[in-house]
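Structure provided below as structure tokens; questions to follow.
A single protein chain has been omitted from the complex, and every remaining protein chain is retained in its original position.
Read from first to last, the chains carry the letters A, B and C; within each, the first residue is number 1.
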């Protein structure tokens, strides 16, 4: 259930060259149950709200951690008006042991909460970073994560091995490239795995969200179940069901 | 000659309950010759520039002093883009010894630079404050100034005496009230002084100024010499020549 | 109660002059229950339906810019019958009247859609959305088509640029109220893709353009005028009421600050509006619209707020 609430910025930290991490004390206890996949719409001064992506909780300090690229700078003590949670939590398939997270030429933030949670659940996690995703400061990630760097934006080393190894794959790229980047992967997978299990290949859509409630139709994704708002039914969709944007 | 330049806010100080004073280090040396009556158009974040009114210089610190009502707060170190100087300096009549400054239900800021300069020139200055002008922290004024407080917005105690005493009068009020407030004064004066000397009664027009160059026609004042922009030919006009707004 | 339609057969009364504009709460306004007290609102207009299903627009469709944004949705919907099937059970339980926004594309489509809506439970009325290129003749035909097999109150939403041009035709053809206005279209560059995107533009700055159109229409209109455009405060809503609007619709504030919408509705709820335009609000909260200066404002100055400034001069 989406709610309007407030948070106080407790701490801001620079991560590597281009990212920042904010520690947020949230007012609404319901937000402490926010799940990987879900986001918050923050009023940051522009007319429309900005999608703030939690990457985890700092349970010692009792704060939610938000990461995004540097840009506007925030001051500790600032109060931010939030709407959320927005979106459906990522659904990990039953019995997943090997999780593959693929970020093609895009900011990896949308997958980091899932990454941290999977590590906690003792899954084996491989993270693929290509294009600008390579700029993410991977030193901040848990050392148990296997990181694969791809120099081509659209593919990565040992692609077939990783795809065969994985029990589930999350793909993240710029929404407008989803079609041309996801289709070749489906093709590759169809040769590796004759029958793709349902939900095996998840595509994550990170787009601007004016409303976060499914009302505005700005974030629609075309699927075989009709046009679905990424802010309600996403951000992740089974790639085999997509008709894309 | 109007120029685009920059200034650094060196200090901010609260004056009484509702005013603030900013110390500005200006980049353009020409601005050090700014005169009473002239203003600067400051880019303060709104779309149009705001009229900043110098009230004097602090020669020790080498800064220009600006006063305005509290509202936006400024931080020392902030850089402000300015256009100026805007307007024609107030013209004191030759041999003025007794200067009467009348602020009817309006912020007195527009007359303070003149007040300080007249004191320096050893003139006798009387300042009339009515309506909201009474809220100005008069304790910050030089003690030699005689301050008369009027409880009615449109008149003041000993009006005839002060008008007879004065060699020149500057009147300041909300531009939209200029007509109804200046006309009764002209009438009163006409009885006290059969022939008003030219320039004796000056009306000061403080209005928003989108351009400051006479181009936009937002600040036009109707006079017997035609429509004149207050930002170029003002802010002060001889009241006997006015046809008002 | 405020009658937002012409009195008579197809009349619609609402309890608060503050409505939600089409598209702002989607088809299921109950989602907004956790964000504001929707029972404080006057009515809610749904997203647009068409006879046949429509898909989403493709490619970039949102440009966030300059204190507002441009949005291009394609008016996606599952088609009127499937929309009714899915949402009518929700509308039936709504604490406030639900009006369905119908795309005025083609007379036959409009006739069949209106017929379907007539039979749907929970539909308190129809808001017919004219496209930007409609002519007065088309407007007449579309409204007649909607009326043919449907007894629901019929509001007609006029495009901003042609609101004055189309108002008379809408009124003559039997519209029960005019909604002024659909936002204008624009084109702006999407920074991410570098592409130009066309769509409607929204922002608080819309209000001045729409307020003028409302002020121009009201003296000519024999039916209620409902104002829609850029309301972001109770003052904005009051300005419309002051200009003669019978009710107002809140647009994108619903997305950016839903709690503020409730505040506006509570605020305007204090107003006891008489039947329609021309009637000034009984209540004008001091310090909100009316300033200290206003009360003593010289009465001898001309006021031409809705006209052409070129006429209000005196050489």
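Throughout what follows, a contact is a pair of C-beta atoms (placed from the backbone, for glycine too) under 8 Å apart; a residue touches a chain by one contact, two chains touch by 3 or more.
Nothing here was measured: the structure is a model prediction, and the numbers come from that model.
Of the listed positions B:34, B:53, B:83 or B:204, the one in contact with the omitted chain in the full complex is B:83.
Between the chain not shown and the residues C:92, C:191 or C:222, the one that touches is C:191.
Considering the full assembly, C:201 is the residue among C:201, C:217, C:245 or C:265 that touches the omitted chain. Where subunit C meets the missing chain, the touching residues are 52-59, 61, 63, 65-68, 70, 72-76, 103, 105, 131-133, 160-162, 184-189, 191-201, 203-205, 207-209, 211-212, 215, 235, 239, 242-243, 289-291, 293-295, 297, 301-310, 312-315.
Listed for subunit B, the residues touching the missing chain in the whole complex are 1-4, 43, 46-49, 81, 83, 174, 176, 207-208, 210-218, 220, 222, 226-227, 245.
Going forward, only the chains that are shown with their structure count from here on.
Averaging the CA coordinates per chain and comparing them to the mean over all protein CA atoms picks out C as nearest. When chain pairs are compared by their number of contacting C-beta pairs, A-C comes first. Centres computed as Cα averages put subunit A at a distance of 58 Å from subunit B. Remark: subunit B and subunit C have CA centroids separated by 46 Å (rounded to whole angstrom). For subunit B, the set of residues that touch two or more other chains is empty. Not a single residue position of subunit C touches two or more of the other chains.
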